[in-house]
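A protein chain is absent from this complex, but the other protein chains hold their places.
Then we have subunit A:
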Amino acid sequence: VGIEAGINPTDHLITAYRIHGYTYTRGVSVKEILAELTGRKDGIAKGKGGSMHMYAKNFYGGNGIVGAQVPLGAGVALACQYQAKNEVCVTLYGDGAANQGQIFEAFNMAALWKLPCIFICENNKYGMGTSVERASASTDYYKRGDYIPGLRVDGMDVLSVREATRFAADYCRYGKGPILMELQTYRYHGHSMSDPGVSYRTRDEIQEVRGKSDPITMLKDRMISKNMASLEEIKDIDAEIRKEIEEAAQFATSDPEPPLEDLCN
């Protein structure tokens, strides 16, 4: 959310597989996202992509092979530079993927050709079940761009993320080349449905983050304490959102699956 607030809809974004949120912020409706999750024809990828593969205008997915999307992002940034429309490409990857060789290849090309690419490492401290200390020789992910300047941002604070993204986007738009951001965040659930998420970390750790650093709670508290919103207004927003999601869920379970002709199209 913070990232989207810091860029324009005409900018570009690409990430790996944890994409449902990005699909939404890039303009796709909840209905279409849930329908795609359940493999229906009105899903954003016509039901053929599923959870990992959702796309939209200026949102390039939705990529299953982690790390592979980073050179793609650099390529999109090249197109931005070539077309001179003052657009940037936000290229995201995780702490696990940060050890893929192709990411460093992308860094080199982006820096060499001064591509307007914002590389963002979403560090949620675990690559599936492996903690960052056990996977990376250097866990300073914002420094791993070496010759690419990097900043570390509190990924749990929406406003920090927005400001950092604005800064990064301006940097790129001025033609100074790529920039790297590390967003420090957390993952509450396990990696996937086969991962309960507690065999490699304690429940206490999860609860602590939920209690102290949850982004939504933090923003809510801040808004209330600064009188920007009242508790009732927030409750209303909550109720509205709940209704929207339930309608979308209903749609997603009742929409028909894509027709067989689509198999080879």
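One rule holds for everything that comes next: contacts are C-beta pairs under 8 Å (C-beta built on N, C-alpha and C of every residue); 3 or more make two chains touch, one makes a residue touch a chain; residues count from 1.
Throughout what follows, contacts and distances are computed from a predicted model.
Selecting from "2-oxoisovalerate dehydrogenase subunit beta, mitochondrial", "Calcineurin B homologous protein 1", "Vacuolar ATPase assembly protein VMA22" or "Nuclear transcription factor Y subunit C-3", the unshown chain of this assembly corresponds to "2-oxoisovalerate dehydrogenase subunit beta, mitochondrial" (UniProt protein name). Contact with the chain that does not appear here is found for just one residue of A:Lys85, A:His189 or A:Lys235, A:His189. Screening A:Val1, A:Leu78 or A:Met128 against the full complex identifies A:Met128 as the residue touching the chain left out.
Residue positions on subunit A in contact with the hidden chain: 17-21, 30, 33-34, 37-39, 47-53, 64-67, 96-97, 99-102, 127-130, 134-136, 187, 189-195, 199-200, 242, 245-246, 249-250, 253-254, 256-258, 260, 262-264, in rising order.
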